[in-house]
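One protein chain omitted, others in place.
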Amino acid sequence: MMNTKTAKLYTIVFLVFGTGVLYLLNRFLSPYHMQIINLIGINIILVVSLNLSNGFCGIFSLGHAGFMAVGAYVTAILTIPAAKKFILLPQLPGWLASLQLPFLFALLLGGLVASICALVIGYPVLRLRGHYLSVATLGFLVIIQVFITQMDGLTRGARGLNGLESFTNVWWIWFGVILTIYIVAKVIHSAYGRGMIAVKEDELAAECLGVNLTSHKLLAFCLSAFFAGIGGALWGHLITVITPGSFSYSQTFNLVVMSVVGGMSSITGGVVGALLMTLIPELLRNLESGITLWGINLPPLYGLSQIILAIALILVILFRPNGLLGRLEFSWTRLQIKSLFRKGGDTTH
Amino acid sequence: MSLAYLIQNTIDGLSLGSIYALIAIGFSLTFSILRLINFAHGDILMIGAYCALFIVIGMQLPLWAALILAMGFAALVGIFIERLAYRPLRGSNDVAALITSLAVSIIIQNTGIMTVTAQPRKFEVPEVLSNIHNFGNISISNMTLLIISLSLVLMIAFSLFVTHTKIGVAMRACSENIGVAQLMGIDINRVISTTFALGSAMAAVSGIMLAGQYGRIEPLMGFVPGLKAFVAAVIGGIGSVSGAALGGYVLGLSEILLVALLPPAYSGYRDAFVFIILILVLLFKPSGILGQAEGRKV
Amino acid sequence: MKKFLVPFMLIALLFAFNAFAETPPIKIGAIFNLTGDQSSLDAPSLNGLNLAAKEINAAGGVLGRKIQVVSLDGKTDQAVSTNAALKLINVEKVVAIAGFSDSNYALAAGPIAQKAKIPFITTGATLPTMPDQVGDYFFMTPYGDNTQAYVGAEFASKDLKAKTAYVLKDAAMDFTINLAAYFEERFKKINGKDAIVLEDTFKTGDQDFSAQVNRLKALTKKPDLLYISSGPSECGIIVKQIRAAGINTPVISGDGFDTPLLIELGGKGANIDTYFTTHASLTSEEPKVKKFVQAYKSQFKTAPENAFAALGYDTMYLIADAIKRAKSANPSAIRIALAKTKDFKAVTGTITYPANSRVPLKSVAVLKVVDGQFKFVKSVTP
Partner (left out) sequence: MLEQTVLELKDLDLFYGNIQAVKNLSLEVKQGELVALLGANGAGKTSTLRGISGMLKPRKGQIFFHSHDLTKVGPHQIVSLGLAHCPEGRGIFARISVLENLKIGAYCCADKKQIQQDLEWVYSLFPILAERKNQVAGTLSGGEQQMLAIGRALMSRPTMLLFDEPSLGLAPLIIETIYKVIAALKKEGKTILLVEQNAYAALEVADRAYVLETGALKLSGTTMELLQNEAVKNAYLGG
């Protein structure tokens, strides 16, 4: 089998190769296709971090979009130049009104504030389990949305923040993706990560083995919120307009679809899920606006792609409950074994 | 803060509460028997309302006939959804069922938009229902009285059904222990279909009430009330039907009274109140007001 | 490996679709939120746009070329809207884009068109500061919220002799927040600092206004006027519930009230002193308006749902007129011609873009609901 040194070498080569490919794509591809690649990158960050809490730790959170919103708003407020801030948000407190941070710090601060929210919300809520926890996190999403809409002074409420600097480019996203996958992988393969997986498999057994439930769950929840915040901030500065409505039920549901389809308990699954579920709606777009297919003139059927995605999700849950990749992780060693795809022999569901 | 203002808000809270209660019973039923949170339950509310609208306008039938036909149609839709989306999933983990119900909800909403367009439509209500009785400052419309009384009647009828009919007893047995119920000769598939049929029929009635009270229906009208009704079911004690009804009234009253009593700037926080109440209940009394704590088999 | 092949085959097939859609006519892009919460506003705009395109093509198109409307669904999601804009510009190679009735989505797609030097004309978004914020390729077909709010405030103070007002606004929609803010600004300027008795809020999609209505009823100082800043979905039921509580104070609002739903859902209550400012009266006797309503009814089997249908219709004619005057379908030529539009007769009034502003100078119509019909009261050109 391959020892870790050569595996590390392969990874570095892959990273360099990836950067090169992205450089070429960035130069020759039209902005439309680059935008899709950027969105795939952001979705990878969001889904891999969602898998950390949903797949690896068993906290099935529906509140991921709420942390995205916190990250996006904090980063946006910190990066808007003071002059513009005066017009957009006149009632800002003095110290905040003049503050303007470079994008990197604002990004990390956005993630930090999101994970602090996760800590505040998570501590009481993580004692719940299964349905109750999922619905409580959905409740958190609604609360965040309402507070952002109502705190007009700080966030301009429903008018949202627009005209944001479009800092986000393919390199910020590529750096974000690498950072997310690296840290999530590190955590999962650490002792703490195994504790998390034990919590997912059987909380009672884990507790008997001395795994401190709350601390493991909290770490997973806050770390996943940190990256959700970063993903949200990158999204905000790519689209340059954020409103409370941008981070709604449908956003959370899309992320859950990507996570479930790809495979909740595998990082590679998250990547594949994000890739597929960002690409397919774009391709379905033509189908929706009415296209003549082999002569038959299809009337425009708007809402068709949402239905096709929903049906795809149900099929995935029925026939591959653990998602396309189940628990399979991409690794150089496995690449040597011919079939990348074994029938998921996992019986724990 | 005159007494009339308080009474007026209490009446409005009761009317909203009875709508939530009817939907919450559907949630509680499906949860108690299948441990399934059916997010698509809210959208059946929309199907019931549109069905009633087409019957009243299309077939020129009176509202009460539309009510019954809409209940029947919604029941069929409920059975169809259970048969197609939830039955193959039985036994898998509860999260898979939750996601599937979200997917079904998306499918219903978008099919609605595609077929009946997203334009809000007027909901015909017979003249007699919309005239108002004024007692000094307090005004109650016949529609509100109908909503409160009809939902009470339906709830009593439902609890009689559950206690006295054979299928009702089977439903209670299934909610206790679905495995053993099979051993007693209970056909759980028939029981589950009945549960979905009953829950959907009641959701259809609440859909028509909602449409009648506010005079407007559109394809996305079901999701938020559905979610709030789930909160009501949890507050009342998920799994216990009388708990769901009580939770519905508590939620309806607290939502209206909180908005009415707090200064106007806070009326926008209405939805947040609902979910803050939910999280508090989940933390301090997860089994809800009437629910039994589910012990954990060690 | 077999199992993984099937999804890839599907994607390859769908890619093929993209290439299939190339044809030579003048391609005008259209992005509207046809699904999601905004669909009740945007769907009629697209209908109006397509109707105008059909009429123009029937009359021989523009510069001898047919107009092809390439419409994509924004799905009430900013990310999807920016994708749609980029696709229209880079893949479909459109010469101009029309879209959106909400400024949050116009501000997401506008800068992309601006960067690609493609004219973006918002059919229904009325935030007056947008054109300066986005750039010189961004045009507005409707007037700004400030214009119609000022006209509303003037009309209330002078014609309705109102000294004090109660404002109820939808705090979850930027259109209604701005409209209420501009109204209060002008109303206070006319009637003094504390002319606003109470400001109350609700949220888009709310159906139950009993708490707000009860609070209004309980006011000791009765306001002379109620300014209800709401979108088309809620306007009817608010008026109904206010009138049901026995409050008959005159109500005035912006073009959010310009929808048949106000009458259908408002019921008897709407007939009591309910006014609103809007782009044009769809029931007025003006020949241009009658022709539009007639054409819309025959094409879509229903009367125009709201003013946004007329705005979509005007936007297409505006673009066609600019192409005709520019004698070329080149985007920057279109932009120059658009900026020089002067006294362009449209369904929603005469459109002129003043020297360095892309917010049109348009007349504002004030309408009143009289026994179930919108009656034209007066037209004010600010």
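Note that the chains take the letters A, B and C in the order they are written out, and that residue 1 is the start of every chain.
Note that a residue touches a chain if its C-beta (ideal position, glycine included) is under 8 Å from a C-beta of that chain, and two chains touch if they have at least 3 such contacts.
Values in this document were obtained by computation on a predicted structure and should not be read as measured data.
Only one of the listed residues, B:A85, B:I113, B:I148 or B:I188, touches the absent chain: B:I188.
Taking the complete complex into account, B:A173 is the one of B:A40, B:A173 or B:M221 that touches the chain left out. Within the entire complex, the positions of chain B that touch the omitted partner chain are 166, 169-170, 172-173, 176-177, 179-188, 292.
Just so it is clear, only the chains that are shown with their structure count from here on.
Looking at which of B-C and A-C shares more C-beta pairs in contact, the answer is the pair A-C.
Remark: chain A and chain C have CA centroids separated by 34 Å (rounded to whole angstrom). A separation of 35 Å divides the Cα centre of chain B from that of chain C. For chain C, residues touching at least two other chains, in rising order: 34-35, 37, 39, 171-172, 203. The multi-chain contact residues of chain A, meaning those touching 2 or more other chains, are 149-150, 302-303, 306.
Looking at the complex, you find that chain A touches chain C at residues 30-33, 35-36, 39, 149-150, 152, 157-160, 162-163, 166, 235, 238-246, 250-251, 276, 279-289, 291, 300, 302-303, 306, 324, 339-341. Those residues of chain B whose C-beta lies close enough to touch chain A in the complex are 31, 35, 37, 85, 88-89, 92-96, 98-100, 102-104, 106-107, 110-111, 113-114, 223, 227, 230-231, 234, 265-266, 268-269, 271-272, 274-276, 278-279, 282-283, 286, 296, 298. For chain B in complex with chain C, the residues that touch the partner chain are 1-2, 5, 8-9, 12, 16, 110, 113, 117-120, 122, 130, 132, 134, 137, 139, 141, 210, 213-216, 218, 220, 224, 256, 259-260, 264-265, 267-268, 270-271.
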